[in-house]
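Please find one structure pasted underneath; my questions will follow.
Every protein chain except one is present and positioned as in the full complex.
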């Protein structure tokens, strides 16, 4: 039973509300002996930090992570790692006007329905601030993966924002870190900036996005049949990120339009064993990694916290109009990029541990 | 840790290989006192039965389910329910030619890589036959849901096959049961039959599909934050079905192209409480059901078992060409419709139990 | 959430009622590649088989186990292993007189209270027949342990029956298999037979017992802090066996009377590393195995199914007297010996897999 935990062997339980004193992640099951300090985690948090660039919420949070337990003399001890991030900028007054009304499309309503109460300050637990804890946990997972599989590399980036798409022929990994959108295509940056500026200031609205996360250097054999499928866990992991409405592996929804002849990833024998001639499968066959890059995409909806009035109801059962002031991202998809990477890291490490638990690292030989 | 189990409180563990003596599902956590016999389960199995119509595999399996435990005098006893389906038509000679070679795009390869051996007869555990066990378990879930929420209704249907889409303006629920595609649009049936015939007999190929599953009458409050999200569990459930490559909730991947103004599901107060003016969210907000219909779609890739030769390798590390004879569905998406419904039923019941466990059925009032 | 499952990574879900068509165990997470057939499991079942000797229930059950899934060509495939045992001797007429009345000290009452119905035939799910499934699962665990740790040996035996104790100075492992009590002390067999005969035929009663299970050759490092403690899992495993009321590790309850000086297991350096001068700890320190023999004891209460009338109530709320006819063991502790061994095997294998999952088999060096 896991309401706030993900992972089976590498287990991450996130806790904390947007406007409480702190939030964090309790990480259990990390392998011992991994070099780990705050310095291994902080850079990932900095990437998703609010207030970092002009395209995201102007809430100012340093998001400094502290490791409260689970390491000794700079290495993981095999015991639970507590990662805490204190909330410092909690201007809850900004949110007062939505204490009674439900934002259309927001968890305001369902938290109230389910729990009979909700922390309306900044969305409480449903706030995107929760994802800071995931990113911190992802930093631990990356440290462990780095020690176990030095060649494993996880790369996330936006491929679509609203109606705008990148041009994959211009794909440039180095570009991702150079712009505020985490896009691998320098050619779209200026256009996207203008577009997002328009959406926010002219339309008083927000916009969705599609993020792609690729893991290269993943060993074959991660995952398991049926409900332990690597892609099932990735789907749950990505869908569990705030505002995500769709998840794709490899060809994704587009696989429906292909024929079996088109979709086959043919194989040849190369210098290093099997070589695949394509990767429609996104690196996963029958729920188990094949050694090809693992490719996941997910769609983030436009945030429901917008300045345009929308018709709604309040807790008294009255019809109202809702405008959400406060400091909201016009495209929450941007900051979802490091979150998606973190979830990929957590899922992969979990499956590495699960696999070596069951199989002991046994692998079927070819040739 | 669950390699072959899904659900937390209503737990289903499926077991069995395609060509073993039997397969089935061990169902734990079902509420006691629910009226249940084989007659409540068999109809759902009949819908996905192989050999039932000319569009699916010609393997002949009666797929008769037996309840071996967990009921007493026609009602569930609160103890594990064992559902067994014997395999009767196990012509494994058909599959001999792929014992050593790996079908491109098939779990053949990754099972070999992970486990060091695989039951090549009919795909063993990776066979779509495994989904029979899910459908049987779904029958138990439906029986319990029916007792708890008589108005809850789950409906699955195809909305796309290959490059063909239904016309939603002609949506007719009654039509679903009348054709071999589970399509709600009588207008496409003839065309799709011709198309599939062509794919199979002219192209020696197969084709993908998109299935939509809708649950109406779902109470608000199911699901939980973060990793207990209803949509995260639905995503995992659908992605765990063989050959699924993408999952969408509500607007799904299309949500990326919308603005916050467009995507808001505005609310008014009607005779029965909140009335929503749209359902972009697919009935789930912040991971918790809102009372609107829960809408899930998933894409099924074309099966990799085709008659067109594809380049591959074998266990000896040699380059080969693979043709898959045997009795394979040209569109496995068709039989995925009852499987998707079953997974929806299992996930919903699991969340009903989890919710009443934690909250005791408490609900926040509006008005 | 596991109502009927034990283990985390090596997961055993037992199912089936005393008088249903069959019972069994669904085993998930077993390592692949382990040699396994019915012949590896049946001998353990034969040891606990009812009707085997004159001291136990005269119900005649061949208890033939069938492996329905999870093996291929004589080896485990890494997929769920379904173990089924058909019930053949279901003379439920014997039990008719307790359909309405509750046996004092029996689960009759609480099953009724909890589930609102119960399968009264032979105790349904609460019957000791359920332990046959555990023994079968234990056979799988033994096969895997045997492959991984050839020197690991599990030995169970009775050390007390009613008021009678063995004389540990006469301990003889070979004797265990030679008598009907699984006692390692030939000197008590005749006396115990007379004693049990008296209890059953003169007193129309039953009697309790204490069983000890020792595992030698257990590697150090199994277990984990806090709730993953090896001894906590052993305690749960043994307490989950029908009729068990107490569990001890090493000195057990007797540790309370010792001083720290007495209880210290001092260490010296021998030819093979650490040598312990005593084993008060029972092989477990801080929840983790030390390399010493793991020693567990558990007490089995006398069965409540006796021929002496006891005052009770029935479902109508009336006061009644209850006599239990039927074929009941006068000392259920005897047949609990192979069950305790099976639980030890399951717990150890589970922890082996969990440990190598987290640590990868890393071990701290000494010297």
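Every chain is named by a letter (A, B and C) in the order it is written, and numbering of its residues begins at 1.
Following the convention adopted for this analysis, a contact is a pair of C-beta atoms (placed from the backbone, for glycine too) under 8 Å apart; a residue touches a chain by one contact, two chains touch by 3 or more.
These numbers were taken from a predicted model, which means no experiment stands behind them.
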item: Neighbouring displayed chains - absent chain, whole complex; value: A, B, C
item: Among A:17, A:40, A:212 or A:341, the residue in touch with the chain that has been omitted; value: A:17
item: Positions on subunit B contacted by the hidden chain, ascending; value: 1, 9, 29-33, 78-79, 148, 224-225, 353-354, 356-362
item: Residue numbers in subunit A that touch the chain omitted from display; value: 1-5, 8-9, 11, 13-17, 20-24, 26, 28-29, 32-33, 66, 68-70, 72-73, 75, 77-82, 84, 114-119, 124-125
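Simple rule for what comes next: only the chains that are shown with their structure count from here on.
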item: Innermost chain by mean C-alpha position; value: B
item: Rounded Å distance, subunit A centre to subunit B centre (Cα mean); value: 26
item: Distance from subunit C to subunit A - Cα centre to Cα centre, in angstrom; value: 45
item: Shared-contact residues (touching 2 or more other chains) in subunit A; value: 1, 9, 224-225, 354, 357-359, 362
